[in-house]
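Heads up, one of the protein chains got dropped from this complex, but the rest are sitting where they should.
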Amino acid sequence: MTATAARTWRPPSPWGRPWVGPVVWTAIIAFLVWNVASLQVDPARIARGFSRFGTVAAKAFPPSFERFGILATGVWESIEMATLSTLFGVLLGIPVAVLAARNVVPLPVYAGGRLVITLARTFHELIVAIIFVKAVGFGPLAGTLTLTLNSLGFFSKLLAEQIETIDRGQIEAIRATGASRAKVLIYGVLPQVLPRIVGLTIYQWDIHLRQSTIIGIVGAGGIGATLYNAFARYDYDFALAILLVIVAIVLVGEAVSAIARKRVQ
Amino acid sequence: MLEVSGLDKRYPTGDHALRSVSFTIDGADAVFVIGPSGAGKSTLLRCVNRLVEPDRGTVRLDDLDITALAGKALRDARRRMGMIFQEFNLVERLTVMENVLSGRLGYVSLWQAWRRRFPPDDIEAAFVTLRRVGLEGFENKRADELSGGQRQRVGIARALVQRPRILLVDEPTSSLDPRTSEAVMALIVGLAAEDDIPALVNIHDVPLARAFARRIIGLRDGLVVYDGPVAQADAAVLERIYGGAILAETERSGSGPL
Partner (left out) sequence: MSTAPPPRAWRRYTPAQTVIHTAARVALAAITIWMLARLGVTWEYVADAPSQVADLLGRMFPPEWSFIGALVDPLVQTINIATLGTAIAVVLAIPIAFLAARNTTPNRATYGLGRLVMVVSRSVDTLIWALIFIIVVGPGSLAGVLAVAVRSIGFVSKLFAEGIEEIDAGQVEAVAATGASRGQTLLYAIVPQVRPVFTGVCIYRWDINVRESTVLGIVGAGGLGFALNEAILGLEWSRVGLILVVVLGVVVISEAVSAFLRKRVT
């Protein structure tokens, strides 16, 4: 093989044109640098932070479980809120999911269903909790309502997506017998999505348990309020105890949920 | 020259994959290793370039004792052995050119590798090799866009661009249909002969081995039970290598009895 002039080769740019990549990366890096600059972090502040961290850590250890009663009440309230809201969320969420599944309802209904889901998803549970606290007063009721509404954004969304992927043949077969829309739902749709409903319910409970530990910050009940008060009163050893308990609840909840979901499938 | 002697390998699972395997490849012949699955063919090949660590025995390539090497010296030795795989093992999300050039990775720095700045000679060699395997103009296609036969050609190019002293070929056709298999095998044997390098080829397809081999090594349960010219590998020899399984084996590959 005679050697012609050595050919060159550059890898094709994933951006289409070779100059786009560097420009994009420069822009991203410039943005991040500006971000860091806007934080106004200076060495003195970092040094103060470290020394303060030392003080706080010294106060926090060992964690104090002295006020166990308050702690247990908060934890139990969180669990109750999570459980009740999951129950109500499922009862409310199933119809919403059906209304938001493109393959079982007409277009205008579908649009309405999706709107409910989008609204329920968008606002962080803390914002929703503030509104409910204003509406029904401080306490776990506001928290339960918050989490129930939250279900419409998670449970309903995923269930609607599941309904949209079901086997059309089975629906057709039921419809061919002359069944009404409602009967088609019960005989053609429900059996196909039931395992998913059970799995999602457990998953939703796990998520609600996590959320129930924080919405107390704005007065919506649960262990979060206890934690926030402990921080506000500089009771760092009690705060650490609460934190450890929260981590434990979350881990146990996750494990229970994982095992239960595995058994359902 | 490849010299394998007393190679022994037992996996932690208890599988005794190789039992004191010895043979020598002199000159530039293609030597075909046949045997039922689980006979240790794949382990043998990987012990030669030490992707699998043998327990005992030595492998010498020319004057180099591969089994005594470690670290950088071992990687330098691997540069001299081109390997072709059953499942092609291309990096699916890289272009054909990047896959071929990865055969030159042992010769460039990490920085060059990251920036894709290979020396002009390597790039020229990659273009030439792509043409030799019949993939001219494919350099900027992504590997996952290619058909099975084309992928294996890229795999061959990656091995050849290393300018190896030997080709290690592991079941190169078992993921391909029969017609492509024959073309790919002809390409491997032909290109190895052109470059005047030997090839050690694992294969389970006996008729295909017969069509391309001059010398056959038969492995069974990690033991070399036959080593000799293909012409003398008669039914009795195959019986020794495969036991009763030989009939089923040939039927599966779609050809009649030998």
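Each chain gets a letter, A and B, in the order it is written, and its residues are counted from 1.
Methods note: a contact is a pair of C-beta atoms (placed from the backbone, for glycine too) under 8 Å apart; a residue touches a chain by one contact, two chains touch by 3 or more.
All values reported here derive from a predicted model rather than from experimental measurement.
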Touching the hidden chain, out of B:1, B:51, B:186 or B:231, is B:51
Full-complex touch with the removed chain, picking from B:92, B:177 or B:239, is B:92
Sole touch to the unshown chain from A:26, A:103 or A:122: residue A:122
Looking at the full complex, which residue from A:64, A:144 or A:226 touches the chain that isn't shown here? A:144
Touch residues of chain B, complete complex, unshown partner: 49, 51, 72, 75-83, 85, 87, 89-94, 98, 102-106, 110, 113-114, 155, 158, 162, 168
Across the whole complex, list the residues on chain A that are touched by the chain not included here. 31-32, 35-36, 38-41, 45, 49, 52-53, 56, 80, 83-84, 87, 118, 122-124, 126-127, 130-131, 134-137, 139-141, 144, 210-211, 213-214, 217-218, 227-228, 231, 236, 243, 246-247, 250-251, 254
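Everything below uses one rule, namely that only the chains that are shown with their structure count from here on.
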Rounded to the nearest Å, the gap between Cα centres of chain A and chain B is 51
Residues of chain B touching chain A in their complex? 95, 97-98, 116, 120-121, 123-124, 126-128, 139-140
Which residues, counting only chain A, touch chain B once they are in their complex? 1, 3, 6-12
